[in-house]
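The complex is shown incomplete by one protein chain, all other protein chains being positioned as in the whole.
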């Protein structure tokens, strides 16, 4: 399955009065990691995907995270993001945020390939993931 | 000129490791105060404005803030927002964030009434503010 | 078990280019709901808790959320937060974010009562929850 990694610096503004990362910020980091993984896997950014495919995004339907080691302003952390499963209309990702080589935060997410639901304004409905997208997410190397 | 006020609670996640509000959060608070002022003044929310008028928003063109007294998790603060000037294509707002009756943060902003610029994709251009909008922003009472 | 509810307005700045809430924002909302539940249940805010007890916070150790219905700028949503379990060193909360009476987002969290670990600087360790705190979290009415 496709995998991607990036190193980020924990910012002052990511942290709370206890001096540790305010945990919703981890989800913002993971979201961007997922966006970057899809770009790397598909060779296209989200704008280009919208143009190329009849779809309206890949929103989160379920996510889970475990917080093992606190991280702080000035920590350089590595986020490793991996596709763990690709299904007909959804795909699963795992994030491993490492600090000094140790697993600090682990995230799991399920996203669904969707289109706007014409029958229910403001709502979305799942759509089969195009075969070439499935293939790319399941590949181990970039296109 | 139109004025509006609201009381908000400083949240744990608004604050940084020094225990005080991370200042970009004040701008998020002010932005929502501006949205609420416009809703109160115009009697319509942003969705309804988009439908009623041929315009694409009222983005910030310039803002300024002074930070006088730190605020912290659990502080109840009052934000008083006032229209200070309405011009042909722009309007000015002032925010006064008060803690225990004392001015803690003061914000100023200039926003412009815009439409998408058909000649420069991805860019916007100013548009005259509709007369009834000008009148409402200059009024002292809600519609 | 103790339960608390509040109504909040989805803000423009909570939403992403798809027009729906950027999901990390839900966790920030849930975090504040948890803080408010603890204040209501214990009759003390976090500052007062720090003074009254030898402890250093109740950080998240695991959280999970399901996103069922998108919410948007201007939606008024209700968040209902309930203690679901109180254990020796940890407690569990559930959040139900309702839009027009329907469940839109559901969150689950496990938090642990901690003190700074003197033997491992920068790390924390679980601590038994004081009996009166356990009693209050398990009660159905405020003190």
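Every chain is named by a letter (A, B and C) in the order it is written, and numbering of its residues begins at 1.
Rule of thumb we're sticking to: a contact is a pair of C-beta atoms (placed from the backbone, for glycine too) under 8 Å apart; a residue touches a chain by one contact, two chains touch by 3 or more.
Just so it is clear, the model here is predicted, and its values are computed rather than measured.
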- request: Specify the residue from the set C:15, C:35 or C:83 that touches the hidden chain.
  value: C:15
Missing-chain contacts mapped onto chain A: 11-13, 28, 31-32, 35, 45-47, 73-74
Contacts of chain B with the absent chain, listed as residue ranges: 18, 20, 22-25, 27-28, 31, 56-57, 59-67, 69-70, 72, 122-124
Task: Pick out the residues on chain C that sit against the missing chain.
output: 12-13, 15-19, 22, 24, 72-73
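Assume only the chains that are shown with their structure count from here on.
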Gap in Å, rounded to a whole number, between the CA centres of chain B and chain A: 32
- prompt: Just how far, in Å, is the C-alpha centre of chain C from the one of chain B?
  reply: 29
Message: Give the residues of chain B touching no fewer than two other chains, as numbers and ranges.
response: 12-13, 73
